[in-house]
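Note that one protein chain of the assembly has been removed; the remaining protein chains are unaltered in position.
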Amino acid sequence: MTVLVGPNTKVVVQGATGKEGRFHLQRMLEYGTKVVAGVTPGKGGTTVHGVPVYDTVEEAVKKQGANASVIFVPAKFAADALLEAVDAGVELAVVITEHIPVHDTLRAVNYARARGVTVIGPNCPGIVAPPVRVKLGIMPNSIYQTPGKIAVVSRSGTLTYEISYQLVRAGFGINVAIGVGGDPVVGLDLMEATLKVAQDPEVEGIVVIGEVGGDAEERLAKLYAEGAINKPIVAYVAGRTAPPGKRMGHAGAIVMLGSGDAKSKIETFRSVGIPVAETPFEVPRLLAELLKK
Amino acid sequence: MTVLVGPNTKVVVQGATGKEGRFHLQRMLEYGTKVVAGVTPGKGGTTVHGVPVYDTVEEAVKKQGANASVIFVPAKFAADALLEAVDAGVELAVVITEHIPVHDTLRAVNYARARGVTVIGPNCPGIVAPPVRVKLGIMPNSIYQTPGKIAVVSRSGTLTYEISYQLVRAGFGINVAIGVGGDPVVGLDLMEATLKVAQDPEVEGIVVIGEVGGDAEERLAKLYAEGAINKPIVAYVAGRTAPPGKRMGHAGAIVMLGSGDAKSKIETFRSVGIPVAETPFEVPRLLAELLKK
Amino acid sequence: MKLHEYEAKELFSKYGVKIPPGRLALTPEEVHKAAKEIGTPVVLKAQVVVAGRGKAGGIKAANSPEEAYELSKKMFGMDIKGLTVKKLYVTKYVEVEREMYLSLIIDRATRRYLFLASPVGGVDIEEIAKTSPEKIKRVYVDPSVGLRDYHIRSIVSWLGFKPGTPQWQQAASIVQAMYRIMVDHDAELVESNPLAVSKEGDVIPLDARIIVDDNALFKHPDLEKALEEDPRDVTEFEAYAKKIGFHYVELEGDVGIIGNGAGLTMSTMDLVYHFGGRPANFLDIGGGASREVVKEAVKVLLNHPRVKVIFVNIFGGITRADEVALGIKDALAEAGGTTKKIVVRMKGTNEELGRAILAEVGVPLFESAEEAAKKAVELARP
Partner (left out) sequence: MKLHEYEAKELFSKYGVKIPPGRLALTPEEVHKAAKEIGTPVVLKAQVVVAGRGKAGGIKAANSPEEAYELSKKMFGMDIKGLTVKKLYVTKYVEVEREMYLSLIIDRATRRYLFLASPVGGVDIEEIAKTSPEKIKRVYVDPSVGLRDYHIRSIVSWLGFKPGTPQWQQAASIVQAMYRIMVDHDAELVESNPLAVSKEGDVIPLDARIIVDDNALFKHPDLEKALEEDPRDVTEFEAYAKKIGFHYVELEGDVGIIGNGAGLTMSTMDLVYHFGGRPANFLDIGGGASREVVKEAVKVLLNHPRVKVIFVNIFGGITRADEVALGIKDALAEAGGTTKKIVVRMKGTNEELGRAILAEVGVPLFESAEEAAKKAVELARP
């Protein structure tokens, strides 16, 4: 078993008829994910790669039993799409969309959390779980073919694939990889996602990929120091060379009001005993050492 | 033990320096309640009946360890007072105030619930628990001197005292009495409050006092029929002679859009096997019969 | 506060909804003028805030200003369910293609706003719920996120409109307007029934009903003023009792009821009914019971023409029975004698003292509410 997803995860793709939605719906199917419905208002009655499309998430839930959603709709409508998914009763919603206004995200994510719905993203690659072959997201299928005991939790997209790839090459198997999203406000932040995977007995080691901006890494370190997580963690933090006050690609990757720089994150991790890799390519070695102990 | 309150309940009175607040603060103290603080903005530093008054609930929580609040502030400010109590971190808030605009209540109560705070009221007499001698509310102390195994859950004020009095006269003891409030939207409705007291192993029998308006009684009956409550319940429903479309004192006591009349509530209770007293004075007899079985 | 149809429609119009042309008229002459200006055929609609005014003769069509004038002469002053017709709303007759139902309320159980929508309308929602419950769609809107496009889509498509049509747009803007009215005006109910598609293809609220939360009127001084100028659904006695500060509702019997607390007062009414009597009213003096308040309450019912017996039922933990008794004595003294009987049931402190005071003025004090109720019913018998 893996956290958040499992063999009973039935996925509805919101924005299924758009270019991105259509493309990744197929990749998800290929991976083995039970994609049971698509949703695009006004396109109800059509199909995408054999998957029925509905006008509303409510219908997708009622008629196909969808219990999780992955959202590809444009930024202007994405927060509403999330609210719709929550009201329709899904348990998990993954918001891939980038460039959602942060105040919109704030409202939608708080609403989802108050209703007990787990949100991954926005501006994220999603979640993939090789042991159950479920993917809600856009990770390349080829990287996630080796099931195993390592959880990867990350604020990045391609860097997650890179490190996952290095892990697999080094002989590790992946239990779950969660890209929590690069926006300042996300549904499940790096700390919360790490805590979640740590609670899964199937997980033996955790790789945490942080970056500049915010204090999720610091909060995670505090939690670890308090003993709330008793699984080996290896961390990597991107952005040591990022200048303050500049947004590094991700809306959330910014050093503001003097907080969020990579160096202090790295120091904080190390101060509580979490080893931090100097480069992404050092991660597998550090992890192997830690697991040997 | 009793639900929601106990020996560790430390009460802050919001609106402590007003006429009502001052009066009932004293009555609560006399009953045995640990009233640790009062709050009135601008009156910080004074005392009421020996209890220190603060400007904010936050201070009352920090300095006196208050974990429950009872709110006597005027209707225009009462919803904000509730929000303040929630933000300050209390676990239970009892809103005595009547005439709060329902849209204000809606917002404040939803906020409290989303944060895991139990709200009793608005427009309610509060909660009293004779076994632990804790009262957050305005019930007459004299009625609640006999601890016991009966829980009274009610949408009414004086009718609750009346029926409690009849119960005590008939030899019953009271475990807890909760007046959930007469407004259309309340923090804990008749159904939810009944479910809560039913889960308390100390409670042997429950008296439910309903009235016209809404469908809390019907939802409770449904829950009972589904087996979610396996404690003996006796019900009474006020307002058989209430005409439709008229508000009977309580803002929530109104038959609207054809639903909420007392007769159908009584029939629904009886249809699921909950005996309904014809008059308030029949309650003790019905309860005694039920408990004998 | 129940808004009149014309007030409700003005609000709809203010929020951008197309409504049939209409004029408020207070005299037959104004009706004639309005009909001429609007252009016949017109419909004359009695502005009384009760349901079922159509069946009671409160809605009439007229084909000419003269017919409208004549009809209105009969309609002004009409009694509809106890309310006198003082205002007529003269509105353009709309030929209807189909009728729908749409309302917005606060759902107590989920603590959300709730739209009730049915592609079948024109009759009460109770009626629709009985005959075709599957036609009613419920769309919940959480106040913390507000009305969103997906809610609107869900409602409008249920009502039978197709995306991209002008009708869809019109219906969507009505849904939005109703929501805005609900929130901006602290409404408890916003209803359009029937919501109609006209022969011309427009989506139009043919009738509109709005109830505003009385507790929120302080936020809406314009409505407060309108209520003061036209108290609408309150009888003379209700207005009188409310002015003093009592919760008061007029009923049809002859046993006057005074209680403290809404539940207790209702149960006192029920008790009278249970023993074969007919309650004349609901009068709640509130949780406590001071001498002054009791006096005022008794005075209200002493002045009530239909009341034969006044049944006072006070349950007070710390209320003093002698205070209550003195209040009753004061009321009787001020009235200077009455033919009405008074029965008092009282639970409080100093009951003996109270009993003595009441005995002086010939009023029996009971400890049992049941005994008191029986006595009140007995005294009311002809």
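Observations
Letters A, B and C name the chains as they come in the text, with residue numbers starting at 1 for each one.
Methods note: contacts are C-beta pairs under 8 Å (C-beta built on N, C-alpha and C of every residue); 3 or more make two chains touch, one makes a residue touch a chain.
Everything quoted here is computed from the prediction, not taken from an experiment.
Across B:A75, B:A108, B:V255 or B:L287, the residue that sits in touch with the chain not pictured is B:A108. In the complete assembly, the contact with the undisplayed chain comes from A:G252, out of A:P130, A:G148, A:G205 or A:G252. In the full complex, chain B touches the hidden chain at residues 41-42, 55-58, 77, 80-81, 83-84, 87, 107-108, 110-111, 114. Considering the complete assembly, chain A touches the hidden chain via residues 75-76, 99-104, 106-107, 109-111, 113-114, 125, 138-143, 154-162, 165, 182, 184-185, 189, 209, 211-212, 214-216, 219, 236, 238-243, 245-253, 256-259, 262, 278-281.
Please note the rule applied: only the chains that are shown with their structure count from here on.
Taking each chain's centre as the mean of its CA atoms, C is the chain most distant from chain A.
Centrality by C-alpha centroid: the chain sitting nearest the overall protein C-alpha mean is B. One inter-chain figure worth recording: chain A and chain B are separated by 43 Å, centre to centre, where each centre is the mean of the chain's CA atoms. If you average the Cα atoms of chain B and of chain C, the two centres end up 27 Å apart.
Among all residues of chain A, those that touch two or more other chains are 114. Residue positions 142, 144 of chain C are each in touch with at least two other chains.
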